[in-house]
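What follows is a single structure, and I will ask about it in a moment.
The full complex has more chains than appear here; those shown keep their coordinates.
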């Protein structure tokens, strides 16, 4: 059910519009696909993406980056944007969520098959640092499960965790399910009990200074539409 | 012994090199291996069949073209700013010279992302100068100009430091001679100082251009990452890494090839160099 | 010359650290031989006149123009004309030919001051100079492709071609061969006829051939 485009909208009047979307790097593949579908339906709209870490995106927005939409990888950074009145709070909505999984290199040299084994002595476990969203989530999950994580390294970003397991530097790591799907031939996944209770949510919102507020909101609707959801799910996200 | 007749059709033998201690050669070979091995690892890690598609994608070409333009512009600005700055640091004796020298090197030592934050605070819309510029209708943040500014900021220290050490070690004899032949300071600068500074300029340009080409953190923070406008090669590579580290390495190969080209051109020497 | 005050050169220089203290004058158009043992201050004197070094105390006047006036070693000088405005040609003890320029370009370098305009006129003039110093055909060589005596001669030509009002020559003939030395001496006699000149030399021949007067520096110990 694609939402109807209102008559007052720029696209409908034939006026060309360019949407600037600030989006978390982990959303790159899915959002690019979604935008292809969107522009197929709205040929007058061009969508330009600015992909970066969520903290950088908020900094960019705050310092005047042209933007119509902000899609962050965590609620904390979206909160900051909201407090600074950078986004229109009424348009803020959650459109996807992510769960943590454990990963090991395909040959699994340390014979790890669950979180307990991953925390054993002599196993190089890498996780995200508690200061970043996926690290905070890992911490919560570990507490919930009742294990004491003793990482060899606390990474700044999920990609860094994935990279270390992928290259065999590390024996195990905790990443988002979406990231695990990026390297199916190089890492194997193990489920973590209780992970589906601890979710990371992706909020999206129209910016306060959007030049095409209507088109922007149309796009947000489209992301939440069936088309958008099926693309997101294909990339490993859970959708509300 | 008979006097041998002169041989004219033979390339003259060069003046002899003073030679290098053999232990230094051993260390050099080791050090060389340290560089060559990762480089081989890099080449080994590339899936060559994916390469053509990867390199000719719209976004990669946009990024490449943007990188070339911005890095060249930044290098040009670094020459224009760096030469006078190095001259003043090397050859004048104003109070606070050491402080100035340190300030010039600050961009070198702060992490690039912090450099980006600082640039925002100075040249951003709400920055010290940015605000005035904004009032005049000039908004540089998140434009290609911002990329050039970020690259210039992080790479100028290389130019200044390199040139200054060359100026300091070459002395001012020839400048004095030129002045005594009635040449003005301005003409002396163009006809004596600059030509004699050539080796320093070459290494300064190489370092500056390379640093500008590789710049990531300050660019993404101050200029953003918008295809065709601010997304340079390193930003493109960074994005590619998210999905596929091999693609990141392959894209880096392009940067490397450019760098090799620039270096080869920069180090090209005329046949008869003056010593 | 009658009025030494208004024409020619008067010098009085003290460089304490080098124990140099000289005072003399050269009438306009004459050649003064500056002689003295090694380390007595000949080069120091010429450097001060050329504007390469500031004396502690000193004053110099050329044809009515004050070149410098430094009455107090602890203060800035009252007057200090920069090197390129003095109209002085200085052949230093190390000739310092520009390494990046050919012999002919070295000779052409100072011709701005000599008021020779036009690139072709300059080049023709420079080739003429090369001929006069016996190095016709060597114009394209870079300094490091010249022998010691050849380089020395190019340096002499470079200074003379720049049309100075006052010429300072620090041992110009030291590296020259038995034939070139007298030839260049003749050249100097001819060229320096109407110029005010200070000539540093250790050789009696030069003094006899070139000098109108001699100033002996007696070193202070």
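Details
Think of it as A, B and C in the order they're written, each chain with its own count starting at 1.
To be clear about the criterion, a contact is a pair of C-beta atoms (placed from the backbone, for glycine too) under 8 Å apart; a residue touches a chain by one contact, two chains touch by 3 or more.
Owing to the predicted nature of the structure, the values given are computational and were not obtained by experimental measurement.
This file describes a complex whose protein chains occur as A x1, B x2, C x2.
Convention: only the chains that are shown with their structure count from here on.
With centres computed from Cα atoms alone, the innermost chain of the structure is B. Once the centre of each chain is set as its mean CA position, subunit A and subunit C turn out to be 78 Å apart.
Note on chain placement: the centre of subunit A and the centre of subunit B lie 36 Å apart, centres being C-alpha means. Remark: subunit B and subunit C have CA centroids separated by 43 Å (rounded to whole angstrom). Among the residues of subunit C, none is in touch with two or more other chains. Across the assembly, subunit B contributes no residue that touches 2 or more other chains. Note for the complex: subunit B touches subunit C at residues 173-174, 176-185, 187-188, 191-192, 195-196, 198, 272, 274-275. Considering their complex, residues 20, 25-26, 28-29, 48-52, 56, 59-60, 63-66, 159, 163, 166, 182 of subunit A touch subunit B.
Only residues 113, 117, 120, 124-126, 139, 141-142, 220-222, 224-227, 238-239, 241-245 of subunit B touch subunit A when the two sit together in their complex.
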